[in-house]
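The complex appears here minus one protein chain, its other protein chains still in place.
Now for subunit A:
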């Protein structure tokens, strides 16, 4: 007789495929998961509490550390919220700079995802390719603001640094290079039979479930729901550009994979137009009062980060510090569906599904 018993397995907090300090307690019946309980908070730094004692400019570096794979979009959501509240005008050149760095960031973020996802699944070399190409973007950012990850680049009313001479040309040159590499990625991985066997039909859910769970980004669009805040609630200059919102049909990991790669292409398309339209001169900082005091009241804005809707809810009492600052973090909300998806799956699929959601733990825990 074979002795069988339920096995309780701790995945994480220190496990490479959790992409940070995130833990899942899984109950296993053989290799099949019967229950999964995510445990988080290992990276909780109390950003929202800290922000209550900081002025708005001082909060910007904290947003870098929330979604550290896409710090530019997190920078933007805070600045955008404060500007909307105060009715500040942002100079056009500054807004173009922001849009360019945000789209470059989206490409960089999806490259990190693509590389690490394939690494999770067991393909080593795509990771090296992805990081090679991401490095170009990181270097561009480094030239711009002297940091590789935590940029602290945007300010309420504009950006901190203007583009150094030749920077825009470098971005222009990067676009065709990346387009070529994207085709290469597809040739290298997207048709691979082992890869398809690992991700096709895995982690499936329908549009209704996705909406009910408040999923956003590729997680929502993989089910065919056409909801991209750049189109649905245009902010910045997105209404000026032509781009498509890639949609999936099946709501599985494979669709999410294809959407993210296609989003790289669409971002490059936006960048191409933005570089063409980029104003040759102008300020990069608007007229902003010395002390930033949004009027008393509250406001919520959300923008499309590479992971979905990142939102900022500010309650102001007319002081230089927010009375309450709450971030709606896409990784946190998207992760909620994980326990539901894992039931009945195998351990190998746990990695596939978790990776497919694309979380950044700094953002989950905030």
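Note that a residue touches a chain if its C-beta (ideal position, glycine included) is under 8 Å from a C-beta of that chain, and two chains touch if they have at least 3 such contacts; residues count from 1.
Here, contacts and distances are computed from a predicted model.
The UniProt record for the undisplayed chain lists the protein name "NADH-quinone oxidoreductase subunit C", from the options "ABC transporter ATP-binding protein", "Lactose transport system permease protein LacF", "Integral membrane protein" or "NADH-quinone oxidoreductase subunit C".
The chain that is not drawn here is touched, among residues A:56, A:113, A:227 or A:241, by A:227. Contact with the omitted chain, checked across A:30, A:201 or A:297, is made by A:297. Across A:16, A:46, A:146 or A:164, the single residue that touches the chain missing here is A:46.
Contact between subunit A and the absent chain runs through residues 40-41, 44, 46, 48-49, 84-85, 211-214, 225, 227, 232-233, 295-302, 309, 311, 313, 315, 323-324, 326, 328, 332-333, 335-336, 365-366.
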